[in-house]
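Could you have a look at this structure, given as structure tokens, before my questions?
The complex appears here minus one protein chain, its other protein chains still in place.
Chain naming follows the written order as A, B, C, D and E, and within any one chain the residues start at number 1.
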Amino acid sequence: MNENMQQYLDKAQVLIEALPYIQRFNRKIIVVKYGGSAMVDEDLKKQVIEDVTLLKLVGFKPIIVHGGGKEISKWVGKVGMEPQFINGLRVTDADTMEVAEMVLGKVNKSLVQHVEELGVRAIGISGKDGGLLRVDKKLSGGEDIGFVGEVKKVNADILYDLLEKDFLPIVCPVGMDDDFNTYNINADDAACAIARAVKAEKLAFLTDIEGVYKDPEDPKTLISELRVDEAQKLMADGYIGGGMLPKLQNCIDAIENGVSRVHILDGRIPHCLLLEIFTNRGIGTAILNGEESRYYHGE
Amino acid sequence: MNENMQQYLDKAQVLIEALPYIQRFNRKIIVVKYGGSAMVDEDLKKQVIEDVTLLKLVGFKPIIVHGGGKEISKWVGKVGMEPQFINGLRVTDADTMEVAEMVLGKVNKSLVQHVEELGVRAIGISGKDGGLLRVDKKLSGGEDIGFVGEVKKVNADILYDLLEKDFLPIVCPVGMDDDFNTYNINADDAACAIARAVKAEKLAFLTDIEGVYKDPEDPKTLISELRVDEAQKLMADGYIGGGMLPKLQNCIDAIENGVSRVHILDGRIPHCLLLEIFTNRGIGTAILNGEESRYYHGE
Amino acid sequence: MNENMQQYLDKAQVLIEALPYIQRFNRKIIVVKYGGSAMVDEDLKKQVIEDVTLLKLVGFKPIIVHGGGKEISKWVGKVGMEPQFINGLRVTDADTMEVAEMVLGKVNKSLVQHVEELGVRAIGISGKDGGLLRVDKKLSGGEDIGFVGEVKKVNADILYDLLEKDFLPIVCPVGMDDDFNTYNINADDAACAIARAVKAEKLAFLTDIEGVYKDPEDPKTLISELRVDEAQKLMADGYIGGGMLPKLQNCIDAIENGVSRVHILDGRIPHCLLLEIFTNRGIGTAILNGEESRYYHGE
Amino acid sequence: MNENMQQYLDKAQVLIEALPYIQRFNRKIIVVKYGGSAMVDEDLKKQVIEDVTLLKLVGFKPIIVHGGGKEISKWVGKVGMEPQFINGLRVTDADTMEVAEMVLGKVNKSLVQHVEELGVRAIGISGKDGGLLRVDKKLSGGEDIGFVGEVKKVNADILYDLLEKDFLPIVCPVGMDDDFNTYNINADDAACAIARAVKAEKLAFLTDIEGVYKDPEDPKTLISELRVDEAQKLMADGYIGGGMLPKLQNCIDAIENGVSRVHILDGRIPHCLLLEIFTNRGIGTAILNGEESRYYHGE
Amino acid sequence: MNENMQQYLDKAQVLIEALPYIQRFNRKIIVVKYGGSAMVDEDLKKQVIEDVTLLKLVGFKPIIVHGGGKEISKWVGKVGMEPQFINGLRVTDADTMEVAEMVLGKVNKSLVQHVEELGVRAIGISGKDGGLLRVDKKLSGGEDIGFVGEVKKVNADILYDLLEKDFLPIVCPVGMDDDFNTYNINADDAACAIARAVKAEKLAFLTDIEGVYKDPEDPKTLISELRVDEAQKLMADGYIGGGMLPKLQNCIDAIENGVSRVHILDGRIPHCLLLEIFTNRGIGTAILNGEESRYYHGE
Partner (left out) sequence: MNENMQQYLDKAQVLIEALPYIQRFNRKIIVVKYGGSAMVDEDLKKQVIEDVTLLKLVGFKPIIVHGGGKEISKWVGKVGMEPQFINGLRVTDADTMEVAEMVLGKVNKSLVQHVEELGVRAIGISGKDGGLLRVDKKLSGGEDIGFVGEVKKVNADILYDLLEKDFLPIVCPVGMDDDFNTYNINADDAACAIARAVKAEKLAFLTDIEGVYKDPEDPKTLISELRVDEAQKLMADGYIGGGMLPKLQNCIDAIENGVSRVHILDGRIPHCLLLEIFTNRGIGTAILNGEESRYYHGE
């Protein structure tokens, strides 16, 4: 057998190795929080879309929830708006919200475009469509910082209906309060709320860090596997700080509300989703409930 | 019976008079091209939404197709873009298209918001979602004026799927070409293409005119009812000019491709949709195929 | 805007005002006990049919249960039968039952006829069809007064099946006992049993009175809204007498078995059903369970 | 093996012999015109109901169409009505029609009662329900003889819907014209129209004769099997007279419109339906189209 | 009425007598353990197939579970294999298992063939198909006697799916352990496990004895009806011996796990299944739970 042939056989072998994973997640819902570098870098973006599209095609039911962070700031500046602050916090006033919604909508349709290009049926919605995300105003340290919402109800039916019609739903984190005003929602929060509402098998956060560290200063302390009680202890002991704190809280929340497993992935690694799901190479940190091991052994 | 009571009975009578119309259009698709003043004036906007929502609730299947004209110009200015022209025609270059898509998205979600507020399940999509609108570049007098598309294929399945799941679809006229580039589409054209693709029972254009005139200078020459052959003769004889010409061509096109009836309505009249559909007061101009009379007599 | 136009706009306004009511009762079952003057007067009859048909068309699921009172007496006389009495009570012997069933059948098909005339699919059945109503003999003060039954089991499946096939079921109150003998059933009782069995959203009695009075002698004591405990107290305190006593008992029974709301309407008012359902003008007396207010305020 | 055992084995054998017939008619529609002596004699009535119920239970889809002849005359007399005549023909005026409809309704529900007693789900309808039978006025020799109709349209959907819900439909031959007036229909005509509309596998007339005779005076000339062309020749040659003429015309009509086979059975023979369908004993006359033989040989 | 006619009427009568039984078992699952003489004698075989096919056609849902006993021994000899024994027990080594599976497969397809010949859709499967039967190794008195399994899990879905698609499933008692090795299963055990898993209405064993005797030496002590507690007492008191002991244990097991009734039938009586089900002649012994009587009286 020549070298060329061997190369093809190796390819076949990779596909065969994916078999047990394809089986395991068949018809399971996987919520992917898409953000960070993976959204800015065109190559990474293409790879994330490829990954999610592949998951859809081999029988999973992925849902993408995305943010739009840096783009929003760019456009707020572009239209010459004056940022407002309360106690040092940026305020999302009505004008800012208008721009934010426009930018998130643009990002949303751009993701639809990429998925459609790969031949899969996508639909881009916001939390307004079908009343998907109902919010309350979210105060920050007791202060009203404008149209920033926290999800109080997810109307999961709309997602089930779209999944049943074989759409890949792409959701941007905008919602309405009981008076039907528009609110911005933190994309992590939205992804977590949706994952809980649909009892997702997996919730994966694409981030710009390698995972959770015991000591953020020391890359060697990256934690591969974290049980809910361990995570709570880490938080209580003050090991977790900065932006990781609310993210980890979201993870624990999700696990405690029926999501089987949450992943904090390094979105800067190409195809990190596929690697996590289809190979035995663990990427980033997996948050599990108490009884499970990270790696699946048989059934 | 006191006066107060009489007033209530009159109300009941109005509902009863709606009976035959509700029956006639039960489960029929009605495409509404929404634009012009009815989109700018907040009261008219509210009324159009109420009308369409009522149509949905009493068993019709409305689809809204909307434009965003003046808003787009406003925002193009706001971000400080320089308009480009070719042979005196405004060019939709990539930057303009980006702003246009953002604005149309914003308008789209704002309509969703209003419909949801009335308790009906809406979903706002563009022609990108599910690959709804596939376009070719549209030249203007042989000139390339940028990302302006003409619909070459409507993927009607997406609309059927959303209607089946009881959504009221709200569509903004953006599509993709075969290379998945984004294009702006004239909203009249998009509405017409969609009405043809789903064999709509009715296609209604909300406009800023009273209807088609034999003599545009003379309001008394408003035409209430126009058969396709009559319309073609009027056009051939040069009676129709300006923006009405392509609109009328669209109407004829729709009728010839299976839409039962097209209406050019005066969107400045409150509840013009309800008046047209639920009363025997004809609003604007109805375009019919040859054999039909404007007013329904029995079945 | 001329006067004529204003009149049309008023009409549109009436339809728009119906929006929240149409939403509220969408796909809900409403059982209408049809009897009294509304069944004798041709105009009232036409109006009741129009009302129920409209309810059907805008998405409700009405079921009509009717009696045939005066017609039965007329025909019993016509065929020259001798009325029998036991302790002063009219006896429904086999011959009377035969005539009663014939007359009820005639009334039943005449209602079907009127509904069909309005273009809605009706089906007229008795409690024999599909074994809908199974009865036990009902004694009156311990006396056997013949083939008079009380409902012991409602086979609700038949109604669900007919509703699923989009029929408007019209039921006459005849049933069978365990030996498959034919029995007459009081129409109020039949309507109440059916409303309970299908957990109707509403049960409406069309009667020949304005509603429940605290003092039947004083029209000003008409009670608009009555909670179950209040009704029970009124009965215990002896305020309720005559034919109202069993009717009120039926109402309480229905509420306690899952019907959301019961109405005693004045069937002599044209379109009383529409007025009750689509306007904020309360007609007659509404029986509610303890926690609810009569008027719906938002959701 | 003792004699008793043999008797049981013989029974098993009868069931086994039914196998090919059960297979052949599985899920096929069989329209039974029920009338004549089989409707008057209580034993025969019970047997017909047993037969049809058995057909239903073993997987066929029977539909009963019944008349009410003698009962109608009896009740017309009972209410003291004066018969009217035009040119010697009895006229069905509005009063007669009212009584006829009542009597047919009574007969209808009595059949429902018997079928329900055997544990099968029956529903008794008239041609008014769901608009099943739409008629035109039928003149007799050019004379208007009142509310006598001929079927111009069968709304077969209602029957399909009821069959799908596993009902055994029992139809009485009353219909409405385009103005929704009530008409009496000859039961043979109604059965034939229904069989044609649902493309019945079989249409069986229960009559009071043994079948079609070549010479009505000579019982030995009973025809067991008659092809359409033979039947037409017999009629053309004047062999067929009296009530048989329209009946035979109906049979030919049915065959020519998609009914596979029509039977004129002697309803005075107990279980004539079962005998015809489950044994190789031919009862009465079978009308076939040209290519078939009466007896099924294999498939 | 001549003698010939009488004979036909008698046949009709037999069919009519089957009515209540057909009703009772409509859409109920009946598991038939097929074995013994009824599998060897060609006439009996034909009759069993006819019986089961008839059950299928009149609306029951039979499942056949068969053994292959004598055929296996014959082929084991034919291929010249040496029987192995442990402590006097025949061992099912891998080679024996291979032959056994081949022979059971042959028997299985031969039954399919017979059912198909009667025009009914059969499908022959083993416990391997769809993972129907998962087993553990069964020791005999603590000894490993090879690939003999006891059922630990029945994947009933496969049977429901095949029944839904209108197949008559024919199952041979071969299964797999958790390592996907092939095992032989006692056919009685397999039938019992399947009947329990699908909550069969009936489980019928075709055997070569008349039923359960109080005194096996005395045919007059045949027990027609046996309640579970009586059966347990008989076993405890040592009345039951030999092959009957595990069979009776299986019967009790089935009853205690949701099977309504178990029959030990004499498969040597032609059409014993039909006789048991369609006549009031009890064949063999019926095992019941405590509250029921053997014969059905009304409902």
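The criterion applied here is as follows: contacts are C-beta pairs under 8 Å (C-beta built on N, C-alpha and C of every residue); 3 or more make two chains touch, one makes a residue touch a chain.
Worth saying up front: this structure is predicted, and the values here are computed from it rather than measured.
**Q** Which of the displayed chains are touched by the chain that has been omitted?
**A** A, E
**Q** Taking the full complex into account, find the residue in E:M102, E:A156 or E:L222 that is in contact with the omitted chain.
**A** From the options E:M102, E:A156 or E:L222, the contact with the absent chain belongs to E:M102.
**Q** Of A:L19, A:I86 or A:L139, which one is in contact with the hidden chain?
**A** A:L19
**Q** Contacts of subunit A with the missing chain: which residues?
**A** Touching the missing chain: residues 5, 8-20, 22-23, 26, 47, 50-51, 53-54, 57-59, 118-120, 269-271, 274-275, 278-279, 281, 299.
**Q** If the missing chain were put back, which residues of subunit E would it touch?
**A** Against the missing chain, subunit E presents residues 75, 78-80, 98, 101-103, 105-106, 108-109, 112-113, 116-117, 121-126, 128-131, 158, 161-162, 164-165, 167, 174, 176, 180, 182.
The criterion applied here is as follows: only the chains that are shown with their structure count from here on.
**Q** Is the contact between copies subunit C and subunit D built from the same residues on both sides or from different ones, judged by whether over half of the numbers are shared?
**A** Both copies touch with mostly the same residues.
**Q** Please report how far subunit C has to rotate so that its Cα atoms sit on those of subunit E, a copy of the same sequence, as a value between 0 and 180° in steps of 5.
**A** For the C-alpha superposition of subunit C onto subunit E, the angle is 120 degrees.
**Q** Select the chain at the greatest separation from subunit B, using centres from the mean of Cα atoms.
**A** E
**Q** Centre to centre, by mean C-alpha position, how many angstrom separate subunit D and subunit E?
**A** 44
**Q** If you average the CA atoms of subunit A and of subunit D, how far apart do the two points sit, in angstrom?
**A** About 68 Å separates the centre of subunit A from that of subunit D.
**Q** Distance between subunit A and subunit B based on Cα centroids, please, to the nearest Å.
**A** Computed from C-alpha means, the inter-chain centre distance equals 37 Å.
**Q** For subunit C, give me the residues that contact two or more of the other chains.
**A** Residues of subunit C touching two or more partner chains: there are none.
**Q** If each chain is a dot and touching chains are joined, what shape do you get: line, ring, star, complete or other?
**A** Looks like a simple chain-to-chain line, open at both ends.
**Q** By the touch definition up top, name every chain pair that qualifies.
**A** Once each pair is checked, the touching ones are A-B, B-C, C-D, D-E.
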